[in-house]
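Presenting chain A:
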Amino acid sequence: QPMEQYIALPSYRVGPYAAGGSGFYGGIIDYFNLVNLSGGVNGVKISWEECETEYNPSRGVECYERLKTKNGGATLVEPLSTGVAYGILDRLAVDKIPMTMIGYGRSDAANGKVFPYVFPLITSYWNQAAAMIKYLGDKDGGMDKLKGKKIVHLYHDSAFGKEPLPVLEALSKQYGFELIKIPVTPPGSEQQSQWLQIRQARPDHVILWGWGSMNAVAIKTAQRNGFPREKILGVWWAGSEEDTVPTGDAAKGYSAMTFNTPGNYPVMDEIRKKLYADGKGNLADASRIGSVYHMRGVSAAILWVEAIRAAQEKFGKGKRVTGEQLRWGLENLNVDEARLKAVGAFGMLPRVKTSCDDHEGSGAVKVQQWDGKKWNAITPNWIVGDKALTRKLLEESSAAYAAEKKITPACLK
Partner candidate 1 sequence: MTEDVHMQMNEPEAHFGAAGRKTGPVILDLKNISLSFGGVKALTDISFDVRQHEIRAIIGPNGAGKSSMLNVINGVYRPQQGQIVYQGEVRKNMDCHAAAKSGIARTFQNIALFKGMTVLDNIMTGRNLKMKSNFLMQALYWGPARREEIAHRIKAEEIIDFLEIQAIRKTPVGRLPYGLQKRVELGRALAAEPEILLLDEPMAGMNVEEKQDMCRFILDVNDQFGTTIVLIEHDMGVVMDISDRVVVLDYGKKIGDGTPDEVRCNQDVINAYLGVGCA
Partner candidate 2 sequence: MTTAPYLSVNNVEVIYDHVILVLKGVSLQVPQGKIVALLGANGAGKSTTLKTISTLLRGERGDVTKGEVQFKGERIDHLTPNELVKRGLSQVMEGRHCFGHLTIEENLLTGAYTRSDSRAEIKQSLEKVYHYFPRLKERRSSQAGYTSGGEQQMCAIGRALMAKPSMILLDEPSMGIAPQIVEEIFGIVKDLNSKENVSFLLAEQNTSIALRYADFGYILENGRVVMEGAAADLSCNEDVKEFYLGVSGAGRKSFRDMKFYRRRKRWLA
Partner candidate 3 sequence: MNLNFFFEVLIGGLLSGVMYALVAIGFVLIYKASGVFNFAQGAMVYFAALTCVGVMDKLGVSLWIALPITVAVMILLGLAIERVVLRPLVNQPEITLFMATIGLAFFIEGLAQLVFGAQVRKLELPIEDVPSQYLMDNYNILVSQFDIMAALVCGLLVTSLALLFSKTKVGRALRAVADDHQAALAVGIPLQRIWAVLWAVAGLVALVAGMLWGARNGVQFALTFIALKALPVLILGGFTSMPGAIVGGLIIGASEKLAEVYIGPLVGGGIEGWFPYVLALLFLLVRPEGLFGEKIIRRI
């Protein structure tokens, strides 16, 4: 029985999304290294293996299958790709390996009774969409001010972009704003017509629900058409340096959602000091330390390590936990202020407390704005949208899934 806690990382470091992939997985590995430097989790070192998926579902599945049996069996997997995640969704329960989908994938997977092995930790698209509207309402001076306003939902024309529609539509009915849906065909390298339409519609806000190169193009095209960037609010996959840097000054004033508050934290300093100073960092380019994707990776790793810790508390301290046990850990996660302080990440991510009913554990997000050089948080507090609404949708949708799959919803022990 190997003593190491082995985690499978079907990652991608080439192709169109390589920039995000290398930052995210770089962050994860940096944190793992940091934990291992200080002796691991109660003495259990973390090990991992990467496998290149190129963001391609079929290669991702192969990677998963290959990685899962190595080193005594994977105990956690994170593909950071909706397509890959779907491809392995059915296999998880059989293999008894939990998967996190941090900030992506199907929102209804937060229902642990139907998706026992899936953990859309921190926040799902639905909660994000709800929070976005909440933020926009607050910005305009109260939710009632949204009445009669126009909000454009400019989205990546795929499952990803369509995911928040039920929430947005419900909220539009509730608050009386007009929702204008404008799709962008992936990969979205040309958006002239969309932005002309937007300019024509004169919306009060534009929600940019984009991914990959589409974001930079959107911002650039907004500039070209003289549309103020201050009115654009991006989804968190449209809120990284990768999305704004290539636009030059065009993104100044543009804001986006995030579940990591930009800034510096003790854990980041440690990573710099203990890893990069010794040339042991994972990122090729040290200037990307603390970038959005990197920090997102570190946050993911923090939550996993906490889950391992929780599982060890229950199943035996200082021992490697199995996938099933780690699943329990993820389901009974309680990363509160104290824990966050302890790991040096207080304020970096919201507190997360999961349960069988709620594999998401938080739903809180912040808004950040690009000042031309870096991201700055512009909401002091974590924002939470209309959770009652998202909960209702979640119940309906996961029930439909359960019916289709003939699953009897139940909590696992």
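In the analysis below, a contact is a pair of C-beta atoms (placed from the backbone, for glycine too) under 8 Å apart; a residue touches a chain by one contact, two chains touch by 3 or more; residues count from 1.
The set was built so that all candidates are chains of the complex that A comes from, given by their letters.
No experiment lies behind these values; they were computed from the predicted model shown.
By the touch criterion defined above, chain A in this complex contacts candidate 3 out of 1, 2 or 3.
Contact residues of chain A toward candidate 3 in the complex are 13-19, 21-22, 157, 181-187, 189-190, 192-194, 196-197, 199-200, 212-213, 216-217, 220, 223-226, 241-243, 245-248, 250, 284-285, 288.
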